[in-house]
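The complex is shown incomplete by one protein chain, all other protein chains being positioned as in the whole.
As written, the chains take the letters A, B, C, D, E, F and G, and residue 1 is the first residue of each chain.
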Amino acid sequence: MADHKSSDLGFACLDLERERRCGFPEVIFAEGKSEQALVQIVAALHQQGQSALATRVSDAQSAALRAVFPQAEQDRLGRTFWLPIAAGQGSEGKVAVVTAGSADLPVAYEAVATLKAMGVAADLIADVGVAGLHRIMDRVDRLRQADAVIVVAGMEGALPSVVGGLVAGPVIAVPTSVGYGANFHGLAALLTMLNSCAANVAVVNIDAGFKAGYVAGVMVKAIYRQR
Amino acid sequence: MADHKSSDLGFACLDLERERRCGFPEVIFAEGKSEQALVQIVAALHQQGQSALATRVSDAQSAALRAVFPQAEQDRLGRTFWLPIAAGQGSEGKVAVVTAGSADLPVAYEAVATLKAMGVAADLIADVGVAGLHRIMDRVDRLRQADAVIVVAGMEGALPSVVGGLVAGPVIAVPTSVGYGANFHGLAALLTMLNSCAANVAVVNIDAGFKAGYVAGVMVKAIYRQR
Amino acid sequence: MADHKSSDLGFACLDLERERRCGFPEVIFAEGKSEQALVQIVAALHQQGQSALATRVSDAQSAALRAVFPQAEQDRLGRTFWLPIAAGQGSEGKVAVVTAGSADLPVAYEAVATLKAMGVAADLIADVGVAGLHRIMDRVDRLRQADAVIVVAGMEGALPSVVGGLVAGPVIAVPTSVGYGANFHGLAALLTMLNSCAANVAVVNIDAGFKAGYVAGVMVKAIYRQR
Amino acid sequence: MADHKSSDLGFACLDLERERRCGFPEVIFAEGKSEQALVQIVAALHQQGQSALATRVSDAQSAALRAVFPQAEQDRLGRTFWLPIAAGQGSEGKVAVVTAGSADLPVAYEAVATLKAMGVAADLIADVGVAGLHRIMDRVDRLRQADAVIVVAGMEGALPSVVGGLVAGPVIAVPTSVGYGANFHGLAALLTMLNSCAANVAVVNIDAGFKAGYVAGVMVKAIYRQR
Amino acid sequence: MADHKSSDLGFACLDLERERRCGFPEVIFAEGKSEQALVQIVAALHQQGQSALATRVSDAQSAALRAVFPQAEQDRLGRTFWLPIAAGQGSEGKVAVVTAGSADLPVAYEAVATLKAMGVAADLIADVGVAGLHRIMDRVDRLRQADAVIVVAGMEGALPSVVGGLVAGPVIAVPTSVGYGANFHGLAALLTMLNSCAANVAVVNIDAGFKAGYVAGVMVKAIYRQR
Amino acid sequence: MADHKSSDLGFACLDLERERRCGFPEVIFAEGKSEQALVQIVAALHQQGQSALATRVSDAQSAALRAVFPQAEQDRLGRTFWLPIAAGQGSEGKVAVVTAGSADLPVAYEAVATLKAMGVAADLIADVGVAGLHRIMDRVDRLRQADAVIVVAGMEGALPSVVGGLVAGPVIAVPTSVGYGANFHGLAALLTMLNSCAANVAVVNIDAGFKAGYVAGVMVKAIYRQR
Amino acid sequence: MADHKSSDLGFACLDLERERRCGFPEVIFAEGKSEQALVQIVAALHQQGQSALATRVSDAQSAALRAVFPQAEQDRLGRTFWLPIAAGQGSEGKVAVVTAGSADLPVAYEAVATLKAMGVAADLIADVGVAGLHRIMDRVDRLRQADAVIVVAGMEGALPSVVGGLVAGPVIAVPTSVGYGANFHGLAALLTMLNSCAANVAVVNIDAGFKAGYVAGVMVKAIYRQR
Partner (left out) sequence: MADHKSSDLGFACLDLERERRCGFPEVIFAEGKSEQALVQIVAALHQQGQSALATRVSDAQSAALRAVFPQAEQDRLGRTFWLPIAAGQGSEGKVAVVTAGSADLPVAYEAVATLKAMGVAADLIADVGVAGLHRIMDRVDRLRQADAVIVVAGMEGALPSVVGGLVAGPVIAVPTSVGYGANFHGLAALLTMLNSCAANVAVVNIDAGFKAGYVAGVMVKAIYRQR
C-alpha cells in the first residue's frame, strides 16, 4: 500500500483514490467545518481534477463557496453544493424519490442532488403518506418505472412498507427527524423502517438523504453499466 | 367515602364497586398470581354476585380454575377466563378486530374475548398487513360497518395508520411484541402507532389486547346506550 | 382507485377526500412549514370548499394567515387556526378536558379547539393533579356528565389512572413534555399512561392535544349520530 | 484508618464495623452467591457476634442455611433470612407498607422483614391501587398513624403520588417489575415515582424492598431515639 | 369530600388544604408559567394567609415578583422565591447538604432555601467529591452531627454511596445534570444513586434540590415534633 | 382492487399476488407459528403453484415440514426451508456474503439460502473481521467480482465501513446480536452500521440475514434482467 | 499485503500474525461456538506453534477441550482455557485486580487468567466496595505497589473513581452485570465509570475481564520491556 494517493492538508487527509476505488470521489460533510476549511478542501479536490460534492452546507458556507466557485450548483433547500470537473455524463435509469409529507422535502432534495451529481435521473413524488392511500396508489406506475425507489418519511415512517409491497425493485428507506413527542428525533421512523415487513427495504441513517441517493445511484449505475 | 364496598382477602382488596362506577366489574390480571390465589379471587367475586373476567391465564391456572368453575368459558389461545354471573345481554354494535400477521392472533383473541364478555360483537380480520395492501383494501366495507376498529400489529406496526385513513370511526391500535432485532419487544410498533399520521388512532400498551377490547367496548356501549 | 381527488401543489398533495372518507377534512400540521407554503395550503383547501384546521401555528405563521384570512379563528395559546367553510353545526354531547397542572393548558387548548372545529362541546377542568385529590373528587359529577374524558398531564402523568377509575366512559390520555430531569421530555408520563391499571384508558402521542381532541370528537359524534 | 475491623474470607471482606458506623450490621445480598459461600458469610458474621440479615435468598440457599442455622427466621415469599444475635429490642414507631396490587407483595414482604430485623413495626396494606381510590381513601387514618410510609407499586406506579398528597410524613416509593409491555421491567414505574408531583416522595431501586425498609427504619429510629 | 377548600383561578386550582394535610402549603413550580400567572398565584396564596415558596424562578419572573412582593426573599443562584406569612419558627435539627463539585451548587442552594422555608437549619459542605477522599473524610463529624444528609452530585454520582457508608441516618441523593457525554443529562448519576450499595440512600429526580430539601425537612421535623 | 387474489386460511391470509407484484412469492416467517399452521401455510402456497421459502424454522418445525415435504431443501444452521415449485433458473451475477466472525455464520447462511432461492449465486467469506485487516485485504478481488456485498457483523460492527471503502457496488450491512455487555443484543452493531462513513452502505434489521439476501438478490436480478 | 499468514478453516479464518503484530496470539471467544469448532480452532493454533487462550468457556466446552488437551490449564470460575506453547516467561511488574463485591469475582478471575497467560503477576483484592471505605483504605499500599490497577464493580460502580483518586498509575475499570433493577444489566455501572471524575480511569465493556487484563498486561509489559 505504499504509493496510494492522498492529499494531506494537515487538518484533513483527502482520499484521492476514492473515485478509482468506489466510482465516485470523496464527498464532503460540511457540517461543523469552518468556512475557510471547507473552501480549502473543495479547492484541493478541484485542483486534483476531482469533482466536489458537499452536503449539509449552511447558508454562510454556501456564500463563502459561491464567492470562490461561482460556477458551482447549489441547492439551498437540500443544502448541497456541486462542482463537477466536467460536464456530467448521464446514466440511463431513474430513481423515484418519494416523501410521506411536505416537511420531508429537504431530505429528499439532498437525495435528488446526489443522484444528479452521479448522473442519474430522479422522479420526485411529494407528500403521499399512508393516511391517504389513494395518493400513492395513483402513482404506482411511476414507482414501477423506476429502477429503485427512495422513500423519505418522518412521523411513524410507514410509507416504505407500503411502497415495498408495490414494487419489485429495491427500496431505500430514509427516516427523517420530522415529528414530535415520542418520535424522538427520528428514532420512531428509523425503527419502523428497520422492522418493515416488506422484504425489499433497506435503511440508511436518520435524515441521510445523501446516503440514500448514493446507494440508489450505485445500484442504478450497476444496472446500466452491465449492458 | 365511608361505606364503599371492597372485599379484603388480606393479599388482595377487591374493588366491588367497579361495576357500579365503571360499568364492568374488576378484571383479574392472572400473570404472576398463584393458582390458589387466583381461584380465591374468582370465588370471592362470584360469591359477591359479580361476573369474573381473567386475562393472561396460564395453562396451569386454567386447569385449576376449570376444576372449580367447570361452567366458565376459557379461550386457551387468548389465555382468557370468563365466568358470567348471568346470561350475557348483548349490546348492539360491532368492533372489527384486525391483525397485521397471524402471529398477532393471540393478542387479538384477548380483545375478542373481552368484547364478548362486555356483550359486544367482534369481526375478526386476520393477517392483512400493509406489504400486501389489497388484503385490507378488499375488506374496507367490513371495517366501515364496524363502530370501532382495533388494529393489532407487531413488526413495524404500520397497519393502524393505513386503517385510520380508511374509516371515520375511532381506531384503537395495539402494538405486539411480535418481531425480532430492532423491534425491541414491541417498542418499534408502539412508537410507530403513537406517531401515526392518522388523527383517529389512539394506542394501548404492548400486547394489551384486553385493554383495546375494553376501550372499544366502552365506546360501542356508549353509542347504543344513548338511543 | 383511478378517480380519487387530490390537489397536488408540487410540494404538497392534499387529500381532498378525507372528509368523505373520515368525516373531517385533512388537518394541517404547521410546524416546519414556511409561512408561504402554509398560506398556500390553506387557500387550496378553502378554494376546494373544505374547512381548514391548522395546529402548531407559530406567531409568525399566525400573522401571515391573519393577513389573508382575517375571518379565521385563532387560539394563540393552543396555537390553532380554524377557517370553517360554513357556520359550524354543533353535535350533541360533551367532552371533559382535564389537566393535572396549569402548565399543561396549551395542550388542553389544542384539544378544545379541535373539538370546537368538530362541533363538539368541551368542559375544561384545569389543574386538578393527584397530589391534592379533593380537587378532582369535587368534580366527579362533571366528569361523569361527559361522554368522553381527555386527561392532559405531564410530570408523572398519574391523573388518567385516577380518572379512569371514576368514570364509565373512555378516557383519552395525553402525556405532556412538562417536567424536568427524569421526565425525559414526556417519556415518563407516556409510559405511565400506557401502563395504566385503569382499563378504559387509551393514549396518544406526547403533547398531542389535537389527536386527543380528534379521537374524542369522533367518539362523541358516533354516539349522537346513531340516534 | 489503621485498625479498622474487617473479616477477610478471601472471596469476601466483611465490614464488621458497619453496625458501629451505621447502626446496623452489613446486610447480605444472596443473589448469585453459592450456597457454600453464603453459609460461610453468615457463619463469619455470627461468630463475630453480629446479627445476619440476608435478602434475595433462593429456595436452595434457604435450605442450606436452615440446615446450619435452624433457629433463624426465614420468609420464603419475601426471600429473606434473619439470624439475630440476641432477642430483638423493638423501637417505638411504625411504618405503613402499602402495595398497589397483590403481585407487589413479595417486594413488600422484603421491606416488612427488614423493618422487623431493625425492630420497627410494620402495618401492611395490600392491593389498594389508584383505579379504585376508595380502597386507599378508606385507610387514610392508618397511613397517618404511621411515622413513614412505604409504597410499593408496579404497572404505572401512580400510588406514591396519591399517598404523598395524603400524609405529612416521608414516603419511600418502591417501583416493582410487575407489569408487561411498555413497563420495561419496572422502568415505567420508576420514572413515574421520580417525577412525582408530591414533594415528600423519595425513591429506591426497582424491586428494592429491602432498601425501602432500611431507609424507613432508619428514619423511624431517629425519631424515637431523640426522645 | 364536599367542603374541601381550593381556590380556582380558572387556569390554576390551588390546593389550600395542603398545609393542613401535609404540613406545608402547596409549592409553586415556576418554570413555564407566565410572569402574570405566577404573580397571580402567589397573590392568591398570600391572600388566603398561606406562605408561598416558588422554585425554578427565572430572572424575569423574579423581577416581576419583586415588584409586587418586595418583602420576599429570593435566592438568585438557587432560583427560589420565599414569601412567608409570618416570621418563621425554626425547628430543631439540622440537615447537611453536600455537593460533589462546585457546579452542583445551584441545586444545593435550592435544597437549602427549601429547608430554610421549612424552618430547618442547613450545613452546606461544597466540592468534596470522591476523587479526593480526604475532603469528605475530614468532614465526617459534620455529617454525623446532622439528622439527615442530602448529597448533590453530577458526573458519575458516586458520593452518596460513600457518604451512606459513613453515617447512620438517612441520605437523600440528588443527581444533577452536570457533566457531559455519556452522562446523558444526569441519567448516569441517577442510575448510580438508585443502585447504591449503601442501604440508607433514597433518591429524588435529577436536579430536584427542592424535593431533596423537602423530604429531608419532613424527616427532621418528625424527629423533633415527637419530643 | 376487486379481484385481487389472496388465500384466506382464517388465521392467515396469503398474498398470492406477491410474485406478480414483487417478483418473488410471500416468504414465511416461521418463528412463533405452530407446526400445524406452518405446514398448512406451506401446503396452501404449494397447491397454488407457488414456491415456498420459510425462515427462522425451528428444529421441531423442520421435522414437521420434512414429514410432509421430504423433497424440500432445509439448511439447519441457517434455519431455512425451501420448496421450489420448479427447478430453479439461475440468474447471472453474484453476491459476496462476508462475516466478521464465525459466530455470525448462521445469519450469513440465511442470506445465502435466500439468494439461492432467488437463483443468485453467493460467495461466502467467513471470519475476516477488522482486527486482522489482512484477512479482508487478501480477499478484495473476490469482493470486487461480486455485484453486491452483504456484510454480516456483530460486536462493534465495523466491517461494513471497511468493505464499503473497498468496493464500488452497494453494501448491505446486517448487524447481528453476537456479542455481550454493551452490545445490547445487536444495538451497538446496528448503530455503527447506520452511522457508517462509507456512502454505499445500507442497513437491515438485526440478524436479518433473509432481508439482506433478498435486497441484494433484487439488485442483482435487476442488473442482469436489463441486458 | 500478499503473503500474510492466516489459517482458513472454512468457518473460521485464524489470524496467525497477531502475535507478531500485536505481541500476543489471537484469543478465542468461546461463547456460541460448537464444542467441535472450538476444539478445531485450538488445535489449528496449537499446530501452528501458537499458544491458545480461550475465554467464556462453558462447562461442556471445557470437558471437550480437556479430553483433547489434558495438559491445558482451565479456570472454571473465570471460564478460561490456557494452552501455552512453551513454559511461560514471566514479565516483571504487577497488576492489582480489585473487586467491589464477591459477586464480581468471576470477571476478576478472567482478568487474572489473562494476565497470567501474558506472564504478568496479579494481586487480587476482593470485596472492598465503597460503602465500607476502610476496606480499600487499608489496602492502599498494595494498590500503589502495582503498575496498573483493574477495578471490577457492579451495582453502582463507584469504586474506580475512589481508586483513581488514590493511585498515580492507570486504572482500568470493568463494569459488571451484577445488580438488579435500574442496574439494567451493567449499564448503570458502565455509565458511572465512563463519567468518573478521576482522570486516570479508562473503561472496557461490561463483564469484559479479559479485555481489562489484556490492556493492563500490555501496559505493564511496555514498562518492563523498555529497561
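Annotations for the structure displayed:
Assume contacts are C-beta pairs under 8 Å (C-beta built on N, C-alpha and C of every residue); 3 or more make two chains touch, one makes a residue touch a chain.
Model, not experiment: these values are computed from the prediction.
Only one residue from F:32, F:157 or F:209 touches the chain missing from this view: F:157.
Touching the omitted chain from subunit A are residues 1-2, 4, 6, 10-13, 15, 17-18, 26, 29, 31-33, 37, 56, 175, 177, 186-187, 190, 205-208. For subunit G, the residues touching the chain absent from view are 18, 21-24, 27, 147-148, 164-170, 172, 190, 194-195, 199-206, 210-211, 214-215, 218-219, 222-224, 226-227. One chain of the complex is left out; on subunit E, the residues touching it are 101-103, 105, 126-128, 131-135, 137-138, 178, 180-183.
Everything that follows uses one rule, which is that only the chains that are shown with their structure count from here on.
Between subunit A and subunit C, the centres computed from C-alpha atoms are 36 Å apart. Averaging Cα coordinates per chain places subunit E and subunit F 57 Å apart. Annotation for subunit F: residues touching 2 or more other chains are 1, 18, 190, 205-206.
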